[in-house]
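Left out: one protein chain. Kept in place: all the others.
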Amino acid sequence: MSEAIMIRDAVCSFCGCLCDDINVEVEDGKVSRVRHACRLGSSKIMGHGRMQNPMIRKDGVLVAASFPEAYDRAAEILLAASKPLLYGWASTSCEAAKKGILLAEEVGGVLDSTATVCHGPSVIGIEEKGLPGATLGQVKNRADTIVFWGCNPAEAHPRHSLRYSSNSCGKFTPQGREGRKIIVVDVRETRTSKNADKFMRIVPGSDYEVISALRMLIAGKGEILPDEVGGVQKADLADIAATLKSARFGAIFFGLGITHSRGRYKNIDNALSLVAELNSHTKFVIMPMRGHYNVGGIGQVLAWSSGYPMSVDFTRGAPYFNPGETAACDLLAKRDVDAALIIAADAVSNFPHATAEGLASIPVIQIDPYENPTTILSDVVIPCAIAGVEVEGTAYRMDGLALRLRKLVDSSLPSDEEILAGILESVHKLRQRKANEGA
Amino acid sequence: MIIRGGIVYDPANGIYGDEMDLFIDKGRMVESAKGEEIDARGLLVMPGGVDAHSHIAGKKVNTGRIMRPDDARLGTQPRTAVCRPSTGYTVPNCYAMGYRYARMGYTTAFEAATPILEARHTHEELEEIPIIDKGALTLFGNNWQVMECVRDKDLSKLAAYVAWGLCSARGYGVKIVNPGGGEAWGFGTNVKGINDAVPNFDVTPAEIIRGLAEANEMLRLPHSIHLHFNNLGKPGNYTTAIETLDMLKDIKPSRMRQVVHVAHMQFSAYGGTSWRDFESKAPVIADYFNCHSHATMDMGQLLFGSATTMTADAPLEYGNARLTHNKWSNHDIELEESSGVVPMAYFRKMLVNAVQWAIGLELALLVKDPWKVLMTTDHPNGSPFVNYPEVITLLMSRPKREAEMATLHDQVPKRTTLGSIEREMDWTDIAIMTRAAPARILGLEDKGHLGPGADGDVSVYDLRPEEVDTSQDHVLVKKSLATAKYTIKGGVVVSKEGQILATPPGRTFWVDAAVPQLEADRLMVDLEEKFARYYSVQMANYAVQDAYLPHGKAILAGLPILSEVA
Partner (left out) sequence: MRNITITPKSAFPISVEAENISPDKLAPLTLSQIKSLIVWQGNRQRTLSALFVIEGDDAPAKAEELTIRLSGDFSQVKRIAEGMTAGVVLVEGSVGMHAGNNMKGGLLSIAGNADDWLAREMRGGKVVVMGNAGNYLGGGYRGEKCGMRGGEIEVRGSAGAYLGEHLCGGSIRILGDAGDFPGAANQGGTIFIGGSAYLPGAEMSKGTITVKGEAKVLPSFQRLEIVQVDGLAFQKYAGDLVDNGKGELLVGVGSS
């Protein structure tokens, strides 16, 4: 039995917090202990049931295959398609994303990320209003007022409040939680709201109106407001508005509660305007609580590669962006896709039913470490090494900060980047063969 | 490679329009060589263009892209056998960035401002820009460690930090933007002048600038400090410019170069007390530059049409957004900096814009020595870089300037002296302002000239300098400059008549400055505390790793290595 190796300051590759203070003990080439990570991150780093072999569906049944066979079959499927969808990307590295974008360009497909079911509306809101933001350390060091709107970090981003927000201590916030006002806005009580100083419960779907009301109050135009907006009494709204206005440094964190309730991107649009206006009274920033650890990364890479951060249609050779038309959900719901490559995302579990059904009638290639409901629909299944555990790579935190993921243990499996490179090679090979045959 | 019979402008080597052959071997200029022949007989030949101040990579550029799908859909070009797709006009995607510079005959471009914490992102993007060589300047002017060293008058620790910061960011030089103001913006305020104390830090912008200038010279960095003045963009701010420059004139440069390079001088040459009586103070500024030798500038020329303003001067951007009712992105970086991005458009009939347009040109034309003035538009703040030929022809042609001025707001002649300036620049001036001077100012020894040993970067334009009247035929000149006949990078023809033929990766220059171990150790005590208490990341994950510079080129600098002090 060899000595345990201690790896310090590893970066957790689970959620958008991208905690980088994780200490990992490795014994006999396996992770034996994880310190500092929350249970979500720990579970990922410790590892659980993995797929070991590629599979190809033959006569309706998934049978074991070699990696080269899987790459060839994947290339065949993609080249035969008029409109292949390359979807997922949120739980793999930027290095993989770069290869994926190249592949989408080469085969003439549509590339989209899980933002489509998550913060896609936030992106659209940003296209209307911009993003008045900051890095998480600014919140830690300066924020005396924090709002969590439509999100529940106590459950979804467990270390957020200690490392970056409510309970963090910084240069101008030495008192930590004691020196802060925490406001939660949601449609029901949550673990996060239970630890708030103020909880504003709103009627589901009324986020837009409530934000407009707050904007009016902050601008001193509250007289014309009705007595109640979104189930909240005017006096309570006025109280919240006053709290926001008197902050020394305020931060709003928001999540799916507001991106996916009635209004969608208009809600975010309005929240961004609220923050811009608050900046004429005091200092305020806003930040989306990104779910998957690298949904931010695929957005950044896609933006610098194509000009757009999500839902990019490369079918005609030049990038075309139009969420509502080019997003994965839109395409699958309309059955306007004839093949799909699903990577680093469990599409079947996370899509709305009508969308997931769209996958059932087309060939699907899955690249994932784990077997999941998407596997059942797949025609080619390629297991991969996990970025941040078995492969180095780059990821972007929810505030846009890029960090380098470590490799903690070895794996015999190829990385996503290597798999995509393999598929690209097969695509070239197949094209060359067709060209020779045609000549 | 042989470039045959061009009319060569290589001012750094005293060549001003001589007909000569040029030779390249193994990517470098040599006395003689064999190989591929490029017929350049009678055509204008210069070293590849060097852009010393442009916003081409990093978080704020990408934020510009993300918030502007309306810009991305302009300039869209599909992929070809050689090229990836292009999108964007003011905020091009990475591939367009490289192809468009190359088509214009430029072979080197430097990213103007990178915060250390987010340098990894900058390098990811730089690596994705094809063809051109690059570098990135690193921001230091609002940095907590810097301000503390300045407050404590601890110059050697400050120098150690600058060296450490450049190494961590793989940066090329010291960039200072609205010093102190970026930190004040952390709580939503700004500084009002160079002697206005920075809230919570007990230092003034003047002290920060001087401290960094001294540290810069102590480290013998190739470039000088690169400075974006306080009060940028405000009527009457020319006094801040003069005051700041004067404060630095006694500092001795450690190399044969300026002590301070002023970024986009146009935005800091304003007179008047408000937008109503706004006027140009370019003559005063130019006069100062004519009488002093410690400073250089780049123009920051504004052109009519679309732009996207992006700068570490975050309070300025907030102001821009409120003034124009535009979308606004802001990003404050813990312990280090601030930044903002706002789309803008400039109009001929808007008096302020028209005067701004005139100021950039006035500055360049009134400063006598072209070695002190670089031709830039502070891309994409004043205009996208693809419009450089427009700026060049305005500098070369008085008739063109007059024709333009006739289309502007009628009050313009009262606010600027541009109409009375007769000077027209010639090819020597242009070759200096776009090639030789930027290379010298940055301290890039192998760029901007065609002497033996220089990088084999050459641009050939379909223009006969001995026949063309650059004053009258400005339309032809502009067209020829927009699309080089040949752009040669490291001895490879990368662009021919606008078609990209090859996309070799460029190199990324950065500076590795050495400091005595004792100073580095003293510094580490401070840094360990900052990472333990204030940063939201661990020091072990902070610096840019080797993996991000597969084509990196380190330039050594710093204090001579003494024997280690235990």
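Every chain is named by a letter (A and B) in the order it is written, and numbering of its residues begins at 1.
In this section, a contact is a pair of C-beta atoms (placed from the backbone, for glycine too) under 8 Å apart; a residue touches a chain by one contact, two chains touch by 3 or more.
The structure displayed is predicted, hence computed values, not measured ones.
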Among A:Arg57, A:Lys266 or A:His281, the residue in touch with the chain that has been omitted: A:Lys266
Hidden partner chain, touching residue among A:Gly29, A:Pro174, A:Pro204 or A:Gly324: A:Gly324
Of A:Asp338, A:Glu357 or A:Glu371, the residue in touch with the unshown chain: A:Asp338
Candidates A:Met51, A:Val117, A:Val229 or A:Val427 - the one touching the absent chain: A:Val229
Residue in contact with the excluded chain [from A:Tyr87, A:Tyr208 or A:Trp304]: A:Tyr208
Chain not shown, touching residues in chain B: 67-71, 73, 327
Touching residues on chain A - with respect to the absent chain: 81-83, 107-109, 124, 127-128, 208-209, 212-213, 215-216, 219, 221, 224-226, 229, 262-263, 266, 269-270, 273, 315-316, 321-325, 334-338
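Just so we're on the same page, only the chains that are shown with their structure count from here on.
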Chain centre separation (chain A, chain B; CA means) in Å: 34
Contacting residues of chain A [partner chain B, same complex]: 8-9, 11, 20-21, 94, 98, 105, 123, 126-138, 140-142, 163-164, 169-172, 248-249, 276, 279-280, 282-283, 285, 299-301, 303-309, 314, 316-319, 321, 392, 394, 396, 400-404
Touch list for chain B against partner chain A, complex: 57, 59, 61-63, 65-73, 76-79, 84-85, 87-88, 91-95, 117-118, 120-121, 124-125, 128, 186-188, 200, 318, 321-322, 326-335, 341-342, 533-538, 540-541, 545, 547
